[in-house]
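Here the complex is missing one protein chain, while the rest keep their positions.
Each chain carries a letter (A and B) given by its place in the written order, and its residues are counted from 1.
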Amino acid sequence: MSVQTTAKTSRPDPPRRTGTSAAARWRALRRRPLVTTLFPFAVVIAVWAVVAELGVFPSAFFVGPATVADSLLTSVQRGILPAYIVDSLTRLAVGTGVGLLVGVALGFLIGLNRHARRFSWPLLLFFQAIGDIAWLPIVIIWFGFSLTSVTVVIVYTVVFPLIISIVAGLDAIPTNLLRAASSLGASRWRMFWEVYVPGALPGLSSGVRTGLGYGWRALIAAEIIIGTSGVGFMMFDARRQGDVSHVFVGMAVLGVLWYMTDALVLAPLEKETVERWGLVEGIGR
Amino acid sequence: MSFLTVDRLNQVYTDVYTNEHTVAIDDVSFTIPAGEFVSLIGPSGCGKTTVLNIVAGFVEATGGAVQLEGVPVAGPGPDRGVVFQDFALFPWKTVLANVAFGLKMNGVGKAERQATAQEMIDLVGLSGFERKFPHELSGGMRQRAAVARVLATEPSIMLMDEPFASVDAQTRRVLQQEVLRIWDLRRTTVLFVTHDVDEAVFMSDRVIVLSTRPSQVQADIRIPIERPRSWTDMHTNEDFVSIRRELMGMLGVEGAEVAP
Partner (left out) sequence: MTMTHKIRTRARVESAAWFLSPFVVLLAAWLVAIPALDVSPRTFPSAPAVWSALVDQTAAGELIPHVLSSLGRVFLGAGIAVAVGVPAGLLMGMSAALSTFFSPLLRFSVALAGIAWIPLATLWLGYGNGAVVFVVFNAVFFAIVYNSMLGVRQTGTSLLRAARSLGASRWQMFWEVYLPGALPNIVTGLRVGLGFAWRGLIAAEIIATSTGLGYTLFLARQYYETDVIILMMILIGVLWLVMDRLLLAPFERRTIQRWSGERKARA
């Protein structure tokens, strides 16, 4: 359901030729994953620098990488940015944590119990359709401009994709696998832990990705609208003061944070489980 | 002394959307004595899988009864080991853990179940692949693992539903001989479903032929070929050739033999 879970194109590398020419060395280098990933960003930053240098756009709207790096450094030195990042990440972590607890429990309940599914599925589709951000106004009325409001919205955001993906994951477990387990004498409890839980993991992992993708967007929106601290607040505050370079800083920070969540948390977990078992191919790589 | 009794089995499927009824099996009865290797053949869609699923306890029959050692069958259980066409190995478990699964489910201690699993893995010729995950094995190796998994729990009967249909022709012959070799060591009762006449004749003590849907037992033929059997001399074996021709005739594929 999310973009990131689409399996990668796996084309075997051609046999390595042992060339010493610069072209061959470049080709070998380009096969290194880190290089293929970072090189395009280097090119984009270079183009960005040139465009800014040429003054194609007025500097009130568009600043170069040097200016952005400068703003980044000062706000790090002043301690504003680190504090805002910690604020944002804490909100996201708390919201996601609670969302995971609720979503996983409900996901398995709805996925495995026919009556629970029949009753809750239509409601689920509807509440998922309302979308997190639409809840912001009423949540603000209930809890004020507070951390609770932000958390509630993030939990709401994370829960629905999780439930839906877990149910889809459970439905996708092949019938014969369930039959094999019960014919080998698995009790209901054993079935749950040995078959349903691992079988639902591909769904769970794609649900977490989708949920987090929506979750941090909701966070940014909430920080802009509720506006007390955090990366979203910083960006919108900068925008109000016409400080375009801090808007760019915010976007770069968001991108890097997402990338790090992916590389340091999600990808390693998936590598150890669903990828290792051959259930999905290289998620998001 | 019949070991497995299938008595007047009848199965009608009802389509939940259209409420249409399909009589898959009309009236099927047969018995299997202990230690016999029996194949069930018939044209595609005649209800072979249905019969096997009922014996396995996956499907509840709309009519008739199945008894194993005099006890009516109710639901799946480790006394009837099932080998599936699509292997049905747990992707999240290593070969060793897959083979040990049934023992674990029945409360066997870790050391003991690993030892037994290892024994079975050696028996089916998968030594060295214990730590691999199923997706890292070839089709033939996966089916060996699936057979080992069933053997580990020492079922009183093995049920196999076209177990070699998804491996290549070469491997299929090797596996057929392998399964016979293992079967010869233990002489577990086997109910083997296939649509491949050669396979049925080669493997079995008896071949039961089902008619087209709604199916009944059309013939029940004993295979007097001596064991151990091997593919190398099978095509010159007179019994093999004549029984094969007879069965081909029943299934309506005589034309295949006349064709150049």
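Everything that follows uses one rule, which is that a residue touches a chain if its C-beta (ideal position, glycine included) is under 8 Å from a C-beta of that chain, and two chains touch if they have at least 3 such contacts.
Quick caveat: nothing in here was measured; it's all calculated off a predicted structure.
The hidden chain makes contact, of the residues A:S165, A:S205 or A:S229, with A:S165.
Within the set A:A52, A:L81, A:V104 or A:L136, the residue that contacts the chain not displayed is A:L136. Contacts to the hidden chain, counted on subunit A, fall at residues 1-4, 6-7, 9, 11, 30, 36-41, 43-44, 61, 118-120, 122-123, 125-127, 129-138, 140-142, 161, 164-165, 167-168, 171-172, 213-214, 217-218, 220-221, 224-225, 232, 235-236, 238-239, 242, 244, 247-248, 250-251, 254-255, 258-259, 262, 284.
Heads up, the rule we're going with is that only the chains that are shown with their structure count from here on.
Interface residues of subunit A, counted against subunit B in their complex, comprise 174, 176-177, 179-187, 190, 194-195, 198-199, 201, 273, 276-279. Those residues of subunit B that touch subunit A in the shared complex are 56-58, 75-78, 80-82, 84, 86, 88-92, 101-102, 105-106, 133-136, 149, 153.
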